[in-house]
Each structure stands twice: as C-alpha cells, then as structure tokens.
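Yeah, one chain of the complex is gone here, protein chain that is, but the others are all in their spots.
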Amino acid sequence: MIKVGIIGGTGYTGVELLRLLANHPQVSLEIITSRSNAGTAVSELFPNLRGKVDLVFTEPSLDDYKRCDLVFFATPNTVAMHQVDELLQAGIRVIDLAADFRLKDLQEWQKWYGAEHVSPASVEQAVYGLPEMNREQIRQAQLVANPGCYVTAVTLALLPLLKHELIRPDSIIADCKSGVSGAGRNGGFATAMCEVSESVKAYAVSGHRHYPEIRQNLRYIHDSADLVFVPHLMPMIRGIHATVYCEALEAIDHIQQQVETFYSEEPFVDIMPAGSLPETRSVKGANDCRIAIHRIPDSNRIVVLSVIDNLVKGAAGQAVQNMNLMMSIPETEGLQGIGLVP
Amino acid sequence: MIKVGIIGGTGYTGVELLRLLANHPQVSLEIITSRSNAGTAVSELFPNLRGKVDLVFTEPSLDDYKRCDLVFFATPNTVAMHQVDELLQAGIRVIDLAADFRLKDLQEWQKWYGAEHVSPASVEQAVYGLPEMNREQIRQAQLVANPGCYVTAVTLALLPLLKHELIRPDSIIADCKSGVSGAGRNGGFATAMCEVSESVKAYAVSGHRHYPEIRQNLRYIHDSADLVFVPHLMPMIRGIHATVYCEALEAIDHIQQQVETFYSEEPFVDIMPAGSLPETRSVKGANDCRIAIHRIPDSNRIVVLSVIDNLVKGAAGQAVQNMNLMMSIPETEGLQGIGLVP
Amino acid sequence: MIKVGIIGGTGYTGVELLRLLANHPQVSLEIITSRSNAGTAVSELFPNLRGKVDLVFTEPSLDDYKRCDLVFFATPNTVAMHQVDELLQAGIRVIDLAADFRLKDLQEWQKWYGAEHVSPASVEQAVYGLPEMNREQIRQAQLVANPGCYVTAVTLALLPLLKHELIRPDSIIADCKSGVSGAGRNGGFATAMCEVSESVKAYAVSGHRHYPEIRQNLRYIHDSADLVFVPHLMPMIRGIHATVYCEALEAIDHIQQQVETFYSEEPFVDIMPAGSLPETRSVKGANDCRIAIHRIPDSNRIVVLSVIDNLVKGAAGQAVQNMNLMMSIPETEGLQGIGLVP
Partner (left out) sequence: MIKVGIIGGTGYTGVELLRLLANHPQVSLEIITSRSNAGTAVSELFPNLRGKVDLVFTEPSLDDYKRCDLVFFATPNTVAMHQVDELLQAGIRVIDLAADFRLKDLQEWQKWYGAEHVSPASVEQAVYGLPEMNREQIRQAQLVANPGCYVTAVTLALLPLLKHELIRPDSIIADCKSGVSGAGRNGGFATAMCEVSESVKAYAVSGHRHYPEIRQNLRYIHDSADLVFVPHLMPMIRGIHATVYCEALEAIDHIQQQVETFYSEEPFVDIMPAGSLPETRSVKGANDCRIAIHRIPDSNRIVVLSVIDNLVKGAAGQAVQNMNLMMSIPETEGLQGIGLVP
C-alpha cells in the first residue's frame, strides 16, 4: 500500500480523485487538505462519498505530507509552485493537476498565467504526464505535470499523425466541445444551470490557456506543427469532444492502420473502426479515450474525432495513471471503471 | 469463478448488468442472448463496453444456459415465466429482473400484467429479492424475483417504520420522481429528448404496476398498510427520489434512532443525519440507497426522503447483490462503485 | 401608452418582465434601474434583448420614477418596503414581485423574512395580486403584492375545491417540483449546472417562505384550511409542477364539473379533461396554468396536478396581468405568448 495525500481537494478534480483512490486496491488515502474547509468531513461536502471516505479536511502541513509517498495538488493554478520544492526535498513524489509545471517556456507560462513563476527549477525537472507520449520518463519522475483536459484529447488525436508524418503539420484546426465541469467547482455565475443549460457557445476564441500547451506537445512531436484551437461550452456535465481537421499526406486506409498500430498496446486509447462516431458518454466516468478517423469526401482533409471524460482521462484518472507508473503499480490498477451508459 | 448468463441483455438493465459483471472479480460472463441482435458484438451496441466485454449476442439456447451456474432474465415482462421451469430443472439458478415472479397473488398479477401466468408453481417458489427484507431466504433461493425500482425506494423508506409501528400504516402517500431510463431502452417517442427534457409530468396516476408490488411489501411487514402512489417523470437519465408522507406515532428523535439502528448493519442503506436532503446524484451509478427523515413543523406528519439509482439498486445492482447472496460471495463484491459526482 | 419603470431589473424576473413588456402594445418602457449595473446597456446583460430593448440601466431616482404611471419592483425581498411610500405618495402605481407585501400578518412576515417591516401601512393597503381570487380589488389597487410562484400553482389548484367545500380543508399535501430559475439569478453555487443537473432533491422541508403565503390564501378561502408543503428542485430551467393530494367530499365527476365551471371565464387557467397529465413544458414561456384532477382508485383521495411557468404566471406574466387590470388594459394584452414546445 502506498500512502497518498491530496492538497486542496474541494474541487471537481478533488472529488474525482477521491472517487478513484477510495477504490484503488494499493492506495491508502492519508490526508486531504483544504484551508477553507478544514474540520469538515469529506463526505459532508461530497455526499456520494458517505461511507466510502472517512477523511476530514485538514489544514495544510508539511509534517502531515511527510507521511505520504506521493501527494496530488488539486489546487488552483499558481498554488503548487510555492510548495513543491519542500515536498520534493522531503522525498515526496508530486503530481500537479493544475498548470504550474506544464509549460517548459517560462516566458510563455508567465504570459498565459499572469504570474511570475517562483520555482523555475521544478519546471525543468517536471515530466509532462501524458503516458502515451512520456511513459518511461514518468516512471522515473519525482514531479509530474498532469496535462490539461482539452490538451489530452487533442494531443492523443494527433500524436501518431504527426509522428509518422501522415498530415501537414501546420494545417490543424481543433474545434473542441467541453462539458461544464471543465470550468471547475468555482465557476460561479457563468456555470449556473440557467445560464449554460439548453445553450451552446464558443469561448476564449482569442486565446485559451490550453493553446500553448497543445502547441508545445505538437512541436515536441513535430517541429513545425501549429494549430487553431476554439473551445465551446456544452450543456452537459462531463465530457470533451475534439473535432480535429487536418490535411492528409497519405491514404486514409494507411492512416487508419498506422494509428491502430501506434496505439495497439495502449490500455486507455481505443481506435475505433473507420466510420465510427465516438460519443462522449461512452467514456463517462472512465479513463478511456476513444478516437475515430474520417476522410472528408472529395477533399484531402481528414477529421479526427477524439472523446474523453474531462475529469478522468482529462484530469484525475490520468493523474492516477501517472501515480501507478511512478509507484510501479500496474498501470490500469484502480482505473478499470466502465463508462456509465445510459 | 461462477459462470453467469444474461437472457435478453439489449435493454438498459442489460447494459448495466454487463457494466457491473464485467468488473466483478468472481464472475465469468459466459453468454448473453438476444434474438433480434444475435451475431452482433455487445460492444457494437454499447460502445462503453468496447475492450471490456468481448461477448457476442447469441440466440437463446438451453444447452448454452447449462454451462452457467446462474442466469439473469433482463427480458420484458411475461418472457421469463415461459422459460424458467426448464432452467430450474436443469439446476440453474435464476434471477428475473422483470416482474414475472414478484406478485404472489396471481389474480392481481394477471390484472396488472394483462396475461395468464404460465408458471404458478415458480411464483410460489420465487423469493422476493430485497435483501434488507429477505436476506436469509435469498441465500437459499433457486429463483429470485428482483424488485421494481420505485418499489425498492419506497419499501426501504418504510420498512423500519412499519415494522416498529412508528407510523400509522394507512396514512402513506408516496410521491415518486424517476429519471427517464426507468422507461427502458424501448420507451419510444414518449422518452424522446424533445418530449421529456426541460419538463416534468405525473403519469399513471390512475394505477402503476409498482403499486400492487409496494402494497404487497408493506402488508408483508404490516397487515393493514396501504398507500397512495403517484409517479412522475423527471428530465434526467438516472435516479429515483421517493418523497413519502406519513403520520408519526412516535417522536421524531425516537424514529430517527430506530431507523438508524434497523439499518446499522446494511451495506447499501445509508441513513443520513436528521435534516439531510439526499440528492439522487449522490447514488448515480452506485448500489446505495440514501434515506433522510424529516418532521413537518406543527404537524404530526413526517416525510421520508429516499434516493436510489433506478438502474443499480433499483435493478441491475440489486440483482448482483442477490446473486452474491445466492452464490455465497461476499455481498458487496462488485458493488463498491461510488456515485458519480458531479 | 402607459409609462412603466422597473426597479432592480437584473434578475430573472427582471429579464422576463422586459421580454413581455418589450412587445406589449400599450406599454412604453421608460426606465430600468440597477445600482450595480448602472451605465450598462440592458442588451449587454441579456443578449436576447439586443435590438428589442434599447434602455440602459440607471441609478434609482425618484424623479425618474415620476415619469412613470406604474413601477415594478423586481428587487430582492425587503427592498421595496423602503421605497414604496414615496412612490405611492407621488401617485405612481406599484407592483412588487418580491414578498414585502404578501403576508398580512406582520409577525408572520417578520418571522419568515428575518427583518422588521418598515411600512406596515402599505402592507395593509396592498392587494394580493392573484387575479383569479382578487380581480376586482386589483383593478382599484395602488399597490399590488405579486404572488410567489409555488403559491400561484397551489392556490389555483385548490381555490374552487375549498370554496365549494369539495375537499376536507385540513387534509392537503402539496408536493411541488420547481425548475432552477426559481432560485433566481444569484442562486450561486447551489444552482450550478454541475450541482443540480441530472439530479433531484427536496429542500426547505422544515419550512419554506411560500408555506405561510399558501396557507394565508387557503384560509382566505376556507377558515380551517391547512397543508403540508414540500418543494423539490428539478434539473430544468423553467416550470413548476404541483401535485396536490387531498380527501374528496364529493364524487370526482361532480368535482371536475364544479372546477370547470369555476374557471370557465378565466383567460389563463385551463382545466384539462379528466385523466389528463399536464406537462410543465406546455406552459413554457406562457402565462397559462393547466390543471388536471384525478381520483386515486379505491381511495377517497384526489390528486390535483397544476403546472405553470414559474417566471411567467409565477412571476413576470402575472405582474403584467395585474398591470393590465390596474391600468384598464384588456387583461390578456401582451400575454398571448404560447408555450414553447418542444
């Protein structure tokens, strides 16, 4: 049993981590902290956890963290960077579900997150936690930057296409659709049922923080990659659907086969048969990413459809997958949950 | 490992059974039948099961069933009664998720289900599968009648109150609210998103099939029990919320304490603290029933609020719980899933 | 053309008033005030009003109000009572959509609204604005207290039953279901899509502010009336469904006929044929109330089903109906909108 703590677990990624870890056979949940809710039972805030998680939120304390082998930051952006150094020095492994260590270019990070970074060394040390791209480095990592939700859906859609030069790298448009939980538990008025239900809208068209993160991933795979990224808010709770348009350099059958081969050993990426139409509900509550590739008739364009649950493969599930890799636990342990349909 | 089959698994209780059984550590799924879908892969019909369930729907066949220790009927009403005898004679245990063996009074059954019953002996033999009421008989049963969804929510709300004579038995009004999945996968036009979303309505006010079943349960506990039962359709997929009004014969504190004691050893019934307001989402995808009791101010009336997931504790989850009891498997095995919040 | 102002029109009743008044052929919208949004165009806050309403929110000002024949308060509770006297003295008619003048018993009001009432005289003067109960007084009123949403649905369901002594007056249970917009535009976290969508819960079981208001109405009709009232939150935006249980003193056919006769001249109350099941969506966006009466089989109980749109007949639409009566405009003017189905 490995001992695990969660820092700042009152948001939706926090409760999802708790849901996954509570049933993980090799994890002992030691501690969960929250300044604002210290003293409150976890199950009071999240009634689905009544009888499943007995923890009480406590004040953050390094001494408490030292009882843990690994600690998750489920805090807002710019919190983890202030605390990560002392945790790492204490020999505790760290996974940050926020964005503090995702962008290697500090200038870029500062531009998008509006803050000075206080721990450049940890950014350098951090491994970007997308197992399908970085599995071996994650196994050795002390600090993992867990990817953004849109980023996961789009990067997995494009990884083999760029790696095997199956598409033009600068022709990419990613039109993405997300459920409301992506905005977090403190989304406020903008995520009120009466404001977002029964409606669709684009947002952050002039620039979303996940854009530089996707671009960093794509360029890690192919130097000259670039994309247009427009996110949309969907009237549903969970799920991301990425519709990725690009220009093919190869025949569609060849592309389909290359992508199937590329992901054939991946436990959480499902390449569907040609012509399939993945639905976000097929991965609701599950750590799966389902992908289907289509050729647009009479055109050189292909469309890649990629769906994940933003709170699982797009956040807490991927974090558990990273934890499994870091702690030499079988990669799928605690993550076999099946999408809730209907 | 026990060997299990599902007859007629193309509905929502079927896919939910598959979701639960696919991850059950002591079950080997041997066979799933469907006349209309024979030859189709299960994962083609239910994409959430891709990579999780490899079965193909087959034609019903007694020889195939004989490879199983236990068989679930996930068929429409009046199907199981035609096949149950030969299965029982072959020594196969049977759980019927439909209503063929729920009502002991055949006259009553025939009135509500509009058919002649072809296997009265099996009705007599059948054990009503509500573990909180009949656990010991279920352990010994060859044939279990799995309860209706509304019936489970209302019976669990009232069981200790009637047993300990804490309420007037003839004063009960059960105002129940259900998600749309309760109407099944073949609900047709009446369950179209454009017809039921963003709207609420009562239905079957003049008589719902779950009424005689609830009444049978209540009278099993208390001779003179009776109730008014009005179901409502809610604009959501899963969940039942029963609001049960009755006249108290004891002080509310005493009632609360008696109910807590009554259910203290039950793994799937959660009596919440006085004043709590259970939400259906707290049990979404989970086998839990959460109950809270309120006294109406300046009145002798109490209100019992009881929530379940109609497809889990109200159908497939309860069926797995019954299977565990019948096969001497720990009762909670395969049922530790936690409600999906948000 | 009558000149109209709205005080505090940034909430959902405010935008709904604007939607109705913008197309009212005999109304000129003169002014809309909001301290927090002064200077902002109405259409910036509510994009559905772009090109329909040209007003800009302004600071409250008595001089501005004096240009109006009638002013609506769409403010939170306890605001209108501070300003109503000077408006009335200036000869301006007033309709309060909040609760400041609804309860005649000041003690009771102070208990439920947690404040000292500063204008007892205006409470005495105020006419309770349910046209089906008080039409003639409303025509003469200077100050109208616009009813609560639940109150409207329940009172209309019971008005003829109590008046004609068709039911036992103390046997009433009102199980009510409301969409989320009833909680207002500042519902905060409790009305976030991720918190209330795909879930149902009861709330305020120990006492809701609409309870004393309903009771006041019922006792106005019948001295010894009393009720149990439990509200529930539904995963939808608009609509109230009241399910009202009571004990009949007459045969159901007689009751049906009496109720039909009672409401035969009412433009906004639709008594549906026996056996009907009203849906909230049938009145979405409309000022209609649809009612159906059912007898529970083998019981002396009847169930009255009553649906309204909480923002229209339950708030802004009823306010416009009251304005029409007060200003001698045909009662249905500006209110012929038809429920949006689907």
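Letters A, B and C mark the chains in the order given here, with residues in each chain numbered from 1 onward.
The rule we apply is simple: a contact is a pair of C-beta atoms (placed from the backbone, for glycine too) under 8 Å apart; a residue touches a chain by one contact, two chains touch by 3 or more.
If you're wondering where the values come from, they're calculated on a predicted model, not measured in any experiment.
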Across C:G39, C:G188, C:P297 or C:P342, the one contacting the chain not displayed is C:P342
Considering the complete complex, identify which of B:L21, B:M81 or B:V196 is in touch with the unshown chain. B:V196
Subunit B residues touching the omitted chain (full complex): 12, 180-181, 185-189, 191-198, 235-237
Need a quick check: the contact residues on subunit C for the chain that isn't drawn. 12, 15, 19, 22-23, 46-52, 181, 185, 198, 237-238, 270, 272, 278-279, 281-286, 288, 290, 311, 336-342
Just checking the interface: what residues of subunit A touch the absent partner chain? 173, 175, 177, 179, 194-195, 197-203, 205-207, 228, 230, 232, 234-239, 241, 243, 245, 275, 277-281, 284, 294, 296-297, 299, 301, 303, 305, 307, 342
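Just so it is clear, only the chains that are shown with their structure count from here on.
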Same or different contact residues where subunit B meets its copy subunit A, judged by the half mark: same
Taking each chain's C-alpha mean as its centre, the one farthest from subunit A: C
Chain centres from averaged Cα atoms put subunit A and subunit C apart, in whole Å, by 45
So how far apart, in whole Å, are subunit A and subunit B when each is placed at the average of its C-alpha atoms? 36
Listed in rising order, subunit B residues that touch 2 or more other chains are 198, 237-238, 278-279, 281, 284, 342
